[in-house]
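Every protein chain of the complex appears in place save one, which is left out.
And now, chain A:
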């Protein structure tokens, strides 16, 4: 085989002529993230995460065969942002509730989210209602999580040569459908292989999803020792020496983020030296008594009261931070966003196991907040300055961000503390 020279981001590289760029880059120590590319399969070119520029022209990296003198760009600011954007599109297109996903910690898409440092998505979540198909013999296909990478379509074939999966419909209705007849022919090992190659938690094998407990999974300890810098944080420039004021609240959240706040343990004592709490469940101060430097918001907005409180925070705080998944994009309460409000209310108040027989009244009163048509993320309602992901976010993550914001200290977040679940 002939060896050729080419360039990645200006660096001289060598590889076999005709080798796939993803592999060639890896050999030269450069990692190009992909979600659909899969070893021996022909390049699928469907996820577009690996988009690079070849001699100035954008192209999916997995479809490039190396030739002499190629000039490849991989990690330019434009391409890095593009990569992040495509991942964000995947997050908003499906319904990815990492905290309740069986694959969390083993999910390649989730891991790539950490690696690209996604804290929130620039795009609005689409909340399209998608089905979970448990009819197949061995597997369950959860369309909420499918990113249409096509790996399973090309890779999972029965012993007698039939495809088990295929796309149906088109456009944003496209889904990966299962052929029940063929699926039934799969062996246990073949079914597990299907689950394994799925880069998300879309294909699961019944009874095999918790083989490894959370915390011990392949990406749980990945990149230990590496840090995510917090460079794009807006700094609070203040010269006075007074204690900084912090306010917190929980909107449509579970108080889990507040519990996590307390998890700094003894660190809390140091903290009290530096900051004082104004309006917050921790102090039980109900109304702002002074303007605050920073407001930490847990939970998104599911009713009119949430909106009012959030707006009040925006008025009274210099910097607002969304803390946790629910605040950032709705989180678990947003599971209802794919269901019409009327059905939700009926299920909760009229048809539930605990409602009175023949109940016809959905509670409402001028003093009770109204339920919004869907759960909104906080940045859909007011301007949010910073987002801390996690469910709940790690205590160190929260306080590092707060300290960074208030005291202009340079901090970074260690990888294992950066979580969506």
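General observations
Criterion: a contact is a pair of C-beta atoms (placed from the backbone, for glycine too) under 8 Å apart; a residue touches a chain by one contact, two chains touch by 3 or more; residues count from 1.
Basically, contacts and distances are computed from a predicted model.
Of the candidates "Acyl carrier protein", "Mycofactocin system protein MftB", "Oxidoreductase" or "NAD(P)-dependent nickel-iron dehydrogenase flavin-containing subunit", the chain left out of this view carries the UniProt protein name "NAD(P)-dependent nickel-iron dehydrogenase flavin-containing subunit". Although one chain is not drawn, the whole complex shows that of A:219, A:376 or A:399 it is A:376 that touches it. When you scan A:19, A:34, A:51 or A:322 for touch with the missing chain, the hit is A:51.
Of the listed positions A:25, A:294 or A:307, the one in contact with the omitted chain in the full complex is A:307. Of the residues in chain A, those that touch the hidden partner chain are 42-49, 51, 58, 60, 63, 65, 78, 81-82, 85-86, 89-90, 92-93, 122-124, 126, 147-148, 150, 162-174, 177-179, 181-182, 304, 307, 311, 314-315, 341-342, 345, 350, 360-362, 364, 370-374, 376, 379-383.
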